[in-house]
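Omission of a single protein chain aside, the complex is shown with its protein chains in their original locations.
For chain A:
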Amino acid sequence: MNWEVVIGLEIHTQLSTKSKLFSGAAVGFGAEPNTQTTLVDLGMPGALPVFNKEALRMAVMFGHAINAEIGMSSVFARKNYFYPDLPKGYQTSQMDHPIVGKGYLDVMLEDGTTSRVGITRAHLEEDAGKSLHEDFQGMTGIDLNRSSTPLLEIVSEPDIRSAKEAVAYVKMIHSIVTYLGICDGNMAEGSMRCDINLSLRPKGQKEYGTRTEIKNVNSFRFIEKAIYTEIERQADILEDGGRIIQETRLYDPEKNETRSMRSKEDANDYRYFPCPDLLPVVLTQEYVDGIKATLPELPSQKAARFQSEHGLSEYDANVLSSSRAMADFFETANTIVADAKLTANWVMGELSKLLNQEQLEIENAPVSAKAFGELLVRIKDNTINGKTAKDVLQAIWNGEGSADEIIEAKGLKQVTDTGAIEAMIQTILDANAAQVEQYRAADEDKQKKMIGFFVGQVMKASQGKANPGLVNPILTKMLKG
C-alpha cells in the first residue's frame, strides 16, 4: 500500500541561562556530581522555587521568532511522578497556559520547496537529574546537577510528512535558537533532544493512524534514521494486517532499530495541577514588545539579505545563513574580500571541506574570518591562483602564519611576467617536439583536448605559480608557431 507518514516533533531545548530555572545554582555540563545544586534543586523540605526571569526573556524571544502568540499570563504546573532523580516527586512545567502559543515556521526542503510546519506551543519546564548506574556496586547514584536546568519544549503540529522534512525542521529550530543565543545547540551534550511522534495512514485517508513516540533522539542523523526505521516497522505491521500499539519507544543507533519502552497502559497519570509555589507569569505588552525589538536578524531574513545585498543565489544564501557562526564568518571575511561570490564559494567549498575532515564547527575553526579574507584577497588580486590558495589555507590552518607571510616564506607568488612565461613555454615546447608536431597537425577540436597537456607541463615547471590566465593565451599563440 502507499502509506503517508505523519510526524509531529517535541524538541527539548536547553536554555543557556547562567543559573537554573528555579534556583540560583549555576548551569553547566560535566561538573562533579551534586556540586551545582541548591536546596531547591535538591528538593529539600521547605525550599521554594524562584522563577528565573532570564529564561522568561529567552522563551518570549523564541515566541517572536516563530511568529507565535505570547502567553500573557502563563502558569507553571506540577507534573507528578516518582523517580529517584526527580527530587521533588514532580517536575515543574507548563500545561494549560504555556508561555508560547500557536506559531509556525516555513521550512526550506532540499528540493528548494518550502513547507509550513505549525508549532502548537512552546513551554518552559525544569529538567530532572541523572541516575548513575555504574560505580555503585549494584546501587544507583543520583546526580542532581542537571535538576532544574531550564528547558523550552517546542511542540509541533503533526504537519511533517517525511524524514527529510523532519530534519529540515529540527535544523531550522536549531538555527533559530542558536541565532537567538538562547541555546548553545550542542546536541551531543543534550542541549537539544527530540521526541518523535509518528504514525502511518493510507495515502488520501483523513484520519490519523495510531502513533508511537520515539523518545530522546539527539542528533540530526539519528532523527532521520529513527524515522526511516520506524516507518518501515509500522508499515510491515500494517501490511501484515496488524495493529500499531500506542507506546513510547527508544531508538538504538547501534542496532538502528526502535524498541518498546512502555505502553500506554503503563503510562503515568501525571496529575497536573497549577504549582501553588509560583504565581502566574503575567506579562505587559510593553515587556513583550521590548523583547521583540531586541531580536537579532533571523536565518530567513539573513538569507534574503544575502541575496539582495550580495547577489548570492538562493541556495548559497540559505547554506551560509543556516548557522549564525557561518553567516558571521562569511560576512566578516567578505568585508575584507569585497567579492561575495568568491567568499561564498570558498566558505562553502574549501573551508567546509577542512571543517568536515576535522569534524569541527566553524566557530572552532583554527582560521579566523579575517585571516581567511586576507587569503581570498590574494586570489582576487592574482597574487596566487586557486590551487596555491588551497595549500596556503592548509598552512594557515596549521598555524604557519598569515596568508601573506606564507606566500612570502614559501615563494608562492604567481608569475605574471609574460617574458618569463614565454621563456618557460619555449623550454617546454622544445622538450616536447613530438607532441608539438601532433598538435599542429590536429584539427581544432583535437587541439582543444591536447592543450591541457602543455598547460600541465607549464604549471608543473612553474611549481603552480604561473598565472593560468596568462599561460593559456600565450601557449595557444606559441603552439600555432
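Note that in this section a residue touches a chain if its C-beta (ideal position, glycine included) is under 8 Å from a C-beta of that chain, and two chains touch if they have at least 3 such contacts; residues count from 1.
Here is the rule we use: contacts and distances are computed from a predicted model.
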Listed names "Oxidoreductase", "Xylose transport system permease protein XylH", "Glutamyl-tRNA(Gln) amidotransferase subunit A" or "CheW-like domain-containing protein", matching UniProt entry of the absent chain: "Glutamyl-tRNA(Gln) amidotransferase subunit A"
Touch with the omitted chain, as defined above, among A:Gly30, A:Gly112, A:Pro276 or A:Gly452: A:Pro276
Which residue of A:Tyr90, A:Tyr251, A:Phe372 or A:Trp397 touches the chain not shown here: A:Tyr90
Residue of A:Lys20, A:Arg78, A:Lys302 or A:Arg378 in touch with the missing chain, whole complex considered: A:Arg78
Contact set of chain A toward the excluded chain (per top definition): 39, 42-51, 78, 80, 82, 84, 87-90, 142, 269, 271-273, 276-279
